[in-house]
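Quick notes on the structure that follows.
Of the protein chains in this complex, one is absent; all others appear in place.
The letters A, B and C name the chains in turn, as written, and every chain counts its residues from 1.
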Amino acid sequence: MEDLARSYFPKNISDREMAIFELGIKLAALFHIAVGMPIQNASKTRESVAMGIAKSIECQPYVKEVKVSILEKGEKVDKQYKKRHEFDYNSINGKNLQASVDLQYKNWHVVGKIEYIPQLNYPLMHITKIESIPLSSEKTNKS
Amino acid sequence: MEDLARSYFPKNISDREMAIFELGIKLAALFHIAVGMPIQNASKTRESVAMGIAKSIECQPYVKEVKVSILEKGEKVDKQYKKRHEFDYNSINGKNLQASVDLQYKNWHVVGKIEYIPQLNYPLMHITKIESIPLSSEKTNKS
Amino acid sequence: MEDLARSYFPKNISDREMAIFELGIKLAALFHIAVGMPIQNASKTRESVAMGIAKSIECQPYVKEVKVSILEKGEKVDKQYKKRHEFDYNSINGKNLQASVDLQYKNWHVVGKIEYIPQLNYPLMHITKIESIPLSSEKTNKS
Partner (left out) sequence: MEDLARSYFPKNISDREMAIFELGIKLAALFHIAVGMPIQNASKTRESVAMGIAKSIECQPYVKEVKVSILEKGEKVDKQYKKRHEFDYNSINGKNLQASVDLQYKNWHVVGKIEYIPQLNYPLMHITKIESIPLSSEKTNKS
């Protein structure tokens, strides 16, 4: 199935570029799924919501691991949180969502993040790491 | 804050009607947040994603409890699920999403559901229970 | 089909309550569909995005008319808007989304709004009007 999907791409797109394209997809899918979800500053709520989003994105092609945190930088979860009134909650937005996605396409391992960058006033999606790794089948072939 | 919010409604809206209005809001919020989330038939994934959605909606005003299940009626979670290829997953949609929301507005307790109704070919949001309950403060006043 | 849907509700839910429940659904559907959509302060963009959301919600049961505006109260659309740099845009959120939904269930006409209320720091969904109207079939019967 992966080869069939690849056949829809121009031939001069490399495996490394495929990994980068897929990473962009996952980061944006995560962001647009998460934004607008109600959230409150109780550790159990934040952890459950973050875990649900992470496990959902982990279903997507080539994903190895997803980590999600719903906290502004420097903010701390309030373990003794008590709702003060019925409107005392907020929503996931570009400032409080942080996530990393780790994926592998063939021998390319790539990691990306979503994080709010104050100087840009923007939740930037960016690549943090890209590396070529020996595939287990290649190892076998070489030995 | 609840009284301030109420001041934006016409005066002839009853507490019972407020409960019903709020229930409609929660069911639709849940549905439109959930639809499109990637999902696969592994028990851990389905439970995490369902829990994340439920805990998010529980942040909203007047909600007591939310239950979410991501399974078509009669479908069973595959505890031995293995991904067969990278595209072997689906998404939350109107057919596989079931949820119930339990909320209380003043002395009105109301429960509603989202469930796919084959005869309508539609994910129907409906009320399943509505009842007036004695408020604890009223009990105290009477004693 | 409408009668079949109604059969899933408790018998003591009135037509007026059905209208109120359906209004809650539409307002929350609109909000959670819209939040997170990229937007910029150009009149053509704002009008197109607002129109798309309105026309989508008008597909839902019992809806007569939907109006959407993507502007904070008092804000004005910039007709000479020029993008200053690539990150010069924002998203629909609880503060800049205003909408009204007008629906009719049997002889009940009900109107509701989403609008940001600064004192609540909250995008409140509320009912603005509810009235019983003579149905055209009833008129015919009386004549």
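Note that in this section contacts are C-beta pairs under 8 Å (C-beta built on N, C-alpha and C of every residue); 3 or more make two chains touch, one makes a residue touch a chain.
Remember, predicted model here, so these are calculated numbers, not experimental data.
Q: Name, in rising order, the residues on chain A that touch the hidden chain in the full complex.
A: 1, 4-5, 8-10, 12-13, 16-17, 20-29, 31-33, 117, 119-120, 122, 124-130
Q: Hey, which chain B residues sit against the chain that's not shown?
A: Touch with the absent chain occurs at residues 31-32, 35-36, 87, 91, 93-94, 120-122.
Q: Since one chain isn't shown, list which residues of chain C touch it in the complete complex.
A: 1-2, 5, 29, 33, 36-40, 44-45, 48-62, 85-87, 89
Quick note on the criterion: only the chains that are shown with their structure count from here on.
Q: Just how far, in Å, is the C-alpha centre of chain C from the one of chain B?
A: Taking the mean C-alpha position of each chain, the two centres sit 20 Å apart.
Q: How many Å are there between the centre of chain A and the centre of chain B, using C-alpha atoms for each centre?
A: So the centroids are 26 Å from each other.
Q: With chain centres taken as the means of their Cα atoms, state the distance from chain A to chain C in Å.
A: 32
Q: At least two other chains touched by the same residue of chain C: list those residues.
A: 31-32, 120, 122, in rising order.
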